[in-house]
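A single protein chain has been omitted; all remaining protein chains appear in their positions.
Let's turn to subunit A:
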Amino acid sequence: MTAAVFFGCTFIAFSPAVALFLLTIARDPLRVIFLIAGAFFWLVSLLLSSLVWFISVQISNKDSGSQQKGLLVFGVLLSVLLQELFRFAYYKLLKKANEGLLAISQEETMPISVRQLAYVSGLGFGLMSGAFSVVNILSNSVGPGTVGIHGDSQHYFISSAFMTLAIILLHMFWGVVFFDSCERRRWWSLGTVVCSHLFVSCLTFMNPQYEGSLIPTYMVLCVMAGWAFSCAGGSLRNLRLCLTCRDKDFLLVNHRPR
(Lines give C-alpha, C1' and ligand atoms only; values in the text may rest on other atoms or scores of the structure.)
Protein backbone atom coordinates (compact mmCIF):
# COMPACT_ATOMS: atom_id res chain seq x y z
CA MET A 1 0.00 0.00 0.00
CA THR A 2 2.77 2.40 0.76
CA ALA A 3 4.07 2.36 -2.77
CA ALA A 4 0.96 4.50 -3.33
CA VAL A 5 2.35 7.17 -1.02
CA PHE A 6 5.71 6.99 -2.72
CA PHE A 7 4.29 7.49 -6.19
CA GLY A 8 1.81 10.09 -5.00
CA CYS A 9 4.52 12.18 -3.40
CA THR A 10 6.88 11.74 -6.35
CA PHE A 11 4.21 12.93 -8.76
CA ILE A 12 3.34 15.91 -6.59
CA ALA A 13 6.92 17.02 -6.15
CA PHE A 14 8.29 16.49 -9.62
CA SER A 15 5.51 16.40 -12.18
CA PRO A 16 5.53 20.16 -13.02
CA ALA A 17 9.28 20.10 -13.43
CA VAL A 18 9.20 16.95 -15.51
CA ALA A 19 6.38 18.28 -17.65
CA LEU A 20 8.29 21.48 -18.29
CA PHE A 21 11.41 19.56 -19.09
CA LEU A 22 9.70 17.19 -21.50
CA LEU A 23 7.66 19.78 -23.32
CA THR A 24 10.00 22.75 -23.47
CA ILE A 25 13.58 21.63 -22.91
CA ALA A 26 14.16 18.09 -23.99
CA ARG A 27 13.77 18.88 -27.68
CA ASP A 28 16.60 21.39 -27.70
CA PRO A 29 20.08 20.02 -26.94
CA LEU A 30 21.46 23.43 -26.05
CA ARG A 31 18.80 23.92 -23.41
CA VAL A 32 19.51 20.49 -21.96
CA ILE A 33 23.17 21.43 -21.66
CA PHE A 34 22.36 24.68 -19.88
CA LEU A 35 19.91 22.91 -17.59
CA ILE A 36 22.52 20.41 -16.54
CA ALA A 37 25.12 23.12 -16.12
CA GLY A 38 22.68 25.00 -13.89
CA ALA A 39 22.08 21.88 -11.82
CA PHE A 40 25.81 21.45 -11.55
CA PHE A 41 26.27 24.99 -10.26
CA TRP A 42 23.64 24.37 -7.63
CA LEU A 43 25.46 21.20 -6.60
CA VAL A 44 28.73 23.06 -6.21
CA SER A 45 27.01 25.57 -3.95
CA LEU A 46 25.63 22.67 -1.90
CA LEU A 47 29.08 21.16 -1.68
CA LEU A 48 30.51 24.38 -0.30
CA SER A 49 27.72 24.91 2.19
CA SER A 50 27.90 21.33 3.39
CA LEU A 51 31.65 21.70 3.87
CA VAL A 52 31.09 24.72 6.05
CA TRP A 53 28.28 22.90 7.83
CA PHE A 54 30.44 19.87 8.49
CA ILE A 55 33.23 21.95 9.95
CA SER A 56 30.97 24.09 12.08
CA VAL A 57 29.15 21.06 13.50
CA GLN A 58 32.48 19.52 14.41
CA ILE A 59 33.63 22.58 16.32
CA SER A 60 30.28 23.35 17.93
CA ASN A 61 29.13 22.17 21.32
CA LYS A 62 26.86 19.21 20.63
CA ASP A 63 25.13 19.34 24.00
CA SER A 64 23.98 22.90 23.79
CA GLY A 65 20.50 23.02 22.30
CA SER A 66 20.44 26.73 21.59
CA GLN A 67 23.81 26.55 19.88
CA GLN A 68 22.61 23.75 17.62
CA LYS A 69 19.49 25.71 16.76
CA GLY A 70 21.59 28.75 15.97
CA LEU A 71 23.85 26.62 13.87
CA LEU A 72 20.87 25.42 11.87
CA VAL A 73 19.70 28.99 11.19
CA PHE A 74 23.23 29.95 10.23
CA GLY A 75 23.46 26.94 7.93
CA VAL A 76 20.23 27.83 6.15
CA LEU A 77 21.21 31.46 5.67
CA LEU A 78 24.66 30.53 4.43
CA SER A 79 23.28 27.95 2.06
CA VAL A 80 20.78 30.41 0.56
CA LEU A 81 23.41 33.09 0.09
CA LEU A 82 25.77 30.60 -1.52
CA GLN A 83 23.03 29.43 -3.88
CA GLU A 84 22.33 32.99 -4.98
CA LEU A 85 26.05 33.68 -5.31
CA PHE A 86 26.38 30.71 -7.61
CA ARG A 87 23.37 31.84 -9.57
CA PHE A 88 25.19 35.12 -10.13
CA ALA A 89 28.39 33.27 -11.03
CA TYR A 90 26.45 31.18 -13.49
CA TYR A 91 25.00 34.30 -15.01
CA LYS A 92 28.47 35.80 -15.40
CA LEU A 93 29.73 32.60 -16.94
CA LEU A 94 26.87 32.50 -19.40
CA LYS A 95 27.63 36.07 -20.42
CA LYS A 96 31.21 35.13 -21.09
CA ALA A 97 30.25 31.90 -22.84
CA ASN A 98 27.81 33.73 -25.05
CA GLU A 99 30.56 35.46 -26.94
CA GLY A 100 32.21 32.16 -27.66
CA LEU A 101 28.88 30.62 -28.62
CA LEU A 102 28.20 33.48 -30.95
CA ALA A 103 31.61 33.05 -32.57
CA ILE A 104 31.05 29.41 -33.42
CA SER A 105 27.40 29.97 -34.31
CA GLN A 106 26.72 30.21 -38.01
CA GLU A 107 23.79 32.54 -37.49
CA GLU A 108 23.88 36.18 -36.74
CA THR A 109 21.92 35.92 -33.51
CA MET A 110 22.25 33.74 -30.46
CA PRO A 111 20.45 30.45 -30.70
CA ILE A 112 19.08 30.97 -27.18
CA SER A 113 17.83 34.19 -25.63
CA VAL A 114 18.81 35.36 -22.18
CA ARG A 115 15.24 34.90 -20.96
CA GLN A 116 15.27 31.31 -22.06
CA LEU A 117 18.64 30.92 -20.41
CA ALA A 118 17.22 32.31 -17.21
CA TYR A 119 14.30 29.91 -17.32
CA VAL A 120 16.41 26.88 -18.17
CA SER A 121 19.05 27.53 -15.55
CA GLY A 122 16.39 28.29 -12.95
CA LEU A 123 14.72 24.97 -13.66
CA GLY A 124 18.11 23.27 -13.37
CA PHE A 125 18.64 24.81 -9.95
CA GLY A 126 15.13 23.83 -8.93
CA LEU A 127 15.34 20.23 -10.09
CA MET A 128 18.54 19.60 -8.22
CA SER A 129 17.48 21.30 -5.02
CA GLY A 130 14.12 19.55 -5.15
CA ALA A 131 15.79 16.21 -5.64
CA PHE A 132 18.07 16.77 -2.70
CA SER A 133 15.38 17.98 -0.38
CA VAL A 134 12.90 15.20 -0.96
CA VAL A 135 14.73 12.07 -2.02
CA ASN A 136 15.45 10.78 1.48
CA ILE A 137 11.85 11.40 2.47
CA LEU A 138 10.65 9.52 -0.58
CA SER A 139 12.95 6.64 0.21
CA ASN A 140 11.38 6.36 3.66
CA SER A 141 7.87 6.62 2.31
CA VAL A 142 8.26 3.22 0.65
CA GLY A 143 8.45 1.49 4.06
CA PRO A 144 5.33 0.31 5.85
CA GLY A 145 5.26 3.08 8.42
CA THR A 146 4.10 6.64 8.45
CA VAL A 147 5.32 9.53 10.56
CA GLY A 148 3.61 10.00 13.89
CA ILE A 149 4.77 7.58 16.55
CA HIS A 150 6.33 10.47 18.45
CA GLY A 151 3.18 12.57 18.00
CA ASP A 152 4.15 14.24 14.72
CA SER A 153 1.59 15.05 12.04
CA GLN A 154 1.00 12.20 9.65
CA HIS A 155 0.76 14.67 6.74
CA TYR A 156 4.53 14.94 6.74
CA PHE A 157 5.05 13.17 3.43
CA ILE A 158 2.45 15.05 1.42
CA SER A 159 3.41 18.44 2.82
CA SER A 160 7.07 17.76 2.07
CA ALA A 161 6.09 16.92 -1.48
CA PHE A 162 4.11 20.14 -1.88
CA MET A 163 6.96 22.13 -0.35
CA THR A 164 9.35 20.62 -2.88
CA LEU A 165 6.97 21.44 -5.70
CA ALA A 166 6.94 25.07 -4.55
CA ILE A 167 10.73 25.20 -4.18
CA ILE A 168 11.29 23.86 -7.70
CA LEU A 169 8.91 26.40 -9.25
CA LEU A 170 10.30 29.20 -7.08
CA HIS A 171 13.83 28.46 -8.24
CA MET A 172 12.59 28.74 -11.80
CA PHE A 173 10.92 32.10 -11.15
CA TRP A 174 13.85 33.38 -9.12
CA GLY A 175 16.11 32.47 -12.01
CA VAL A 176 14.02 34.44 -14.47
CA VAL A 177 13.75 37.53 -12.24
CA PHE A 178 17.39 37.32 -11.21
CA PHE A 179 18.77 37.20 -14.73
CA ASP A 180 16.39 39.92 -15.82
CA SER A 181 17.51 42.15 -12.94
CA CYS A 182 21.13 41.54 -13.81
CA GLU A 183 20.45 42.43 -17.41
CA ARG A 184 18.80 45.67 -16.45
CA ARG A 185 21.13 46.29 -13.52
CA ARG A 186 18.19 46.71 -11.18
CA TRP A 187 19.98 45.80 -7.94
CA TRP A 188 16.92 46.29 -5.74
CA SER A 189 15.06 43.50 -7.48
CA LEU A 190 18.13 41.30 -7.19
CA GLY A 191 17.98 41.99 -3.47
CA THR A 192 14.30 41.14 -3.43
CA VAL A 193 14.98 37.76 -4.99
CA VAL A 194 17.61 36.94 -2.40
CA CYS A 195 15.35 38.16 0.40
CA SER A 196 12.39 36.11 -0.78
CA HIS A 197 14.62 33.05 -1.03
CA LEU A 198 15.80 33.66 2.52
CA PHE A 199 12.21 34.19 3.62
CA VAL A 200 10.97 30.94 2.11
CA SER A 201 13.88 28.99 3.55
CA CYS A 202 13.25 30.44 6.98
CA LEU A 203 9.57 29.57 6.70
CA THR A 204 10.55 25.92 6.98
CA PHE A 205 11.48 26.65 10.58
CA MET A 206 7.72 26.83 11.15
CA ASN A 207 7.54 23.05 10.60
CA PRO A 208 5.91 20.88 11.80
CA GLN A 209 3.11 23.51 11.57
CA TYR A 210 2.86 22.75 7.89
CA GLU A 211 0.07 25.29 7.27
CA GLY A 212 2.39 27.94 8.67
CA SER A 213 5.08 27.23 6.12
CA LEU A 214 3.11 26.01 3.10
CA ILE A 215 0.57 28.85 2.84
CA PRO A 216 3.10 31.73 2.92
CA THR A 217 5.35 29.79 0.56
CA TYR A 218 2.57 29.43 -1.98
CA MET A 219 1.74 33.14 -1.57
CA VAL A 220 5.36 33.99 -2.34
CA LEU A 221 5.17 31.54 -5.22
CA CYS A 222 2.19 33.38 -6.71
CA VAL A 223 3.87 36.76 -6.38
CA MET A 224 7.09 35.47 -7.88
CA ALA A 225 5.16 33.78 -10.68
CA GLY A 226 3.52 37.08 -11.59
CA TRP A 227 6.78 38.94 -11.40
CA ALA A 228 8.63 36.38 -13.46
CA PHE A 229 5.81 36.41 -15.97
CA SER A 230 6.13 40.12 -16.42
CA CYS A 231 9.92 39.91 -16.56
CA ALA A 232 9.61 37.31 -19.26
CA GLY A 233 7.56 39.69 -21.31
CA GLY A 234 4.14 38.65 -20.22
CA SER A 235 1.35 41.05 -19.39
CA LEU A 236 -2.30 40.89 -18.39
CA ARG A 237 -3.21 41.78 -21.92
CA ASN A 238 -1.28 38.85 -23.29
CA LEU A 239 -2.87 36.58 -20.78
CA ARG A 240 -6.34 37.83 -21.65
CA LEU A 241 -5.68 37.43 -25.32
CA CYS A 242 -4.35 34.03 -24.77
CA LEU A 243 -7.23 32.85 -22.58
CA THR A 244 -9.91 34.23 -24.82
CA CYS A 245 -8.23 32.64 -27.83
CA ARG A 246 -8.33 35.84 -29.84
CA ASP A 247 -4.75 35.43 -30.78
CA LYS A 248 -4.97 34.52 -34.41
CA ASP A 249 -4.67 37.98 -35.90
CA PHE A 250 -2.43 39.04 -33.03
CA LEU A 251 -0.08 36.34 -34.08
CA LEU A 252 0.02 37.63 -37.58
CA VAL A 253 0.95 41.08 -36.39
CA ASN A 254 3.51 40.19 -33.84
CA HIS A 255 4.92 37.01 -35.17
CA ARG A 256 8.54 36.83 -34.59
CA PRO A 257 10.85 33.91 -35.18
CA ARG A 258 12.07 32.34 -32.02
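Quick note on the criterion: a contact is a pair of C-beta atoms (placed from the backbone, for glycine too) under 8 Å apart; a residue touches a chain by one contact, two chains touch by 3 or more; residues count from 1.
Definition applied: contacts and distances are computed from a predicted model.
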_Name of the absent chain as recorded in UniProt (options "Ubiquitin-like protein ATG12", "AP-2 complex subunit alpha", "Ribosomal RNA-processing protein 40" or "Nicastrin")_ = "Nicastrin"
*Among A:Ala89, A:Leu102 or A:Val223, single out the residue that touches the unshown chain.*
A:Leu102
_Tell me which of A:Leu85, A:Ile158 or A:Met206 is the one touching the absent chain._
A:Ile158
_Going by the contact rule already stated, which one of A:Lys69, A:Lys92 or A:Arg184 would touch the omitted chain in the full complex?_
A:Arg184
_Chain not shown, touching residues in subunit A_ = 1-2, 4-5, 7-12, 15-16, 18-20, 23-24, 98-99, 102, 109-110, 113-115, 135-137, 139-140, 142-150, 152, 154, 156-158, 161, 165, 183-184, 229, 232-235, 238-239, 241-242, 247, 250-251, 254-256, 258
